[in-house]
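Of the protein chains in this complex, all but one are displayed in their positions.
Which chain is which? They are A and B, in the order written, and residues in each are numbered from 1.
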Amino acid sequence: MGFVSRAFKGRPRDESRDARLPPGQYLVHDFPVLSAGPTPRTSLAEWTFSIEGEVDEAKHWNWEELRNLPSETLTRDIHCVTKWSKLDTAWEGVSVDTLLEGVETAADYVMAFCDGGYTTNLPLEDLTGGKAWIAYAYDGQPLESQHGGPARLLVPHLYFWKSAKWVRGLRLMNEDSPGFWETYGYHMYGDPWLEQRYSGD
Amino acid sequence: MEMHEQQLRLDGNAAAGMFEDLFVHDVTSARGACAACGAVGEMGAQHLYMTPLSPGAVLRCTSCGGILMVIVHAGGRFRLALQGLVWLEMQDAAVAGSG
Partner (left out) sequence: MRSLDLAVPGWPGHRAGQHVDVRLTADDGYQTQRSYSIASAPSTDERLTLTVERLDDGEVSPYLAGELRAGDKLELRGPIGGYFVWEPAAGGPLLFVAGGSGICPLMAMLRLRQAAMSTVPARLLYSSRSLEDVIYRDELDRLGSTGSGVEVMLTLTREQPGTWNGLRRRIDSEMLHAVAWPPAEQPLIFVCGPTPLVETAANALVNLGHEPARIKTERFGPTGG
């Protein structure tokens, strides 16, 4: 099926001449919004962040406590499984390393969980060593709710569905277990440089 | 293959004709019941979360926001999850006539 549509080019693709663009991605300059559900509206007064699961003792922060933790600013490229990439996005947030300080665990995996019920799974080692943040500001402004505010997980080295919007906590797990999209066939790991989009890739 | 009247357990393959009848149907006008809140409505009236380029689409109940269906079309296959529907009812085209 299908024939070539005369003079149709489509979005620029395979711009592999740009070494910062993973295979199959195209560049955008806006910030597309994708979501699996309505934007949750949790007030900051009710908001908490938790580390729980296979830990010796669960930890919790309210909004003010999280904001009082040492923060970092960082600039990273992000890559969405729907094939857009955005370069040099500027964020501010708390490193997951900071949140895990003093947490004793033998777990190897993490399920990030969110307002609205979204979840995504990651290996713990992909959240540590300066690779992941709980981000609450984008481009110098508080993170807009459509982009995951008040806070989202930011794991820029993996496809962006792993950077869960509206994140409320990390549940540590001994075994890997699929999150929301992973259950329906998205890749368990999601490395954009290996084009790990779907299970089997 | 010949079906015996007493036979209760068949190969799924025996449902081929029924599946074909079901899945060529227009699902937007099919009615379904939400597993979370029990609301009944046409699938076309529910809320769909997707963009033209997203491999995954989520259909949510307009009454409670519960997930009715998830469809992921990727890697040369469709994965269809229907756990949020108690049932889905489609018109029998042979009876409905037009459409």
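Methods note: contacts are C-beta pairs under 8 Å (C-beta built on N, C-alpha and C of every residue); 3 or more make two chains touch, one makes a residue touch a chain.
No experiment lies behind these values; they were computed from the predicted model shown.
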Listed residues A:5, A:43 or A:141, member touching the removed chain: A:5
For chain A, the residues touching the chain missing from this view: 1-11, 13, 30, 32-33
Hidden partner interface residues of chain B, rising order: 26, 28-29, 41-45, 50-53, 98-99
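Assume only the chains that are shown with their structure count from here on.
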Distance between chain centroids, defined by C-alpha means - chain A, chain B (Å): 31
Of chain B, residues touching chain A in the complex: 47, 49, 51, 53-56, 58, 60, 65, 67, 70, 72, 74-75, 77, 79, 81
Contact footprint of chain B on chain A as seen in their complex: 32, 34-38, 81-84, 181, 183-186, 197-201
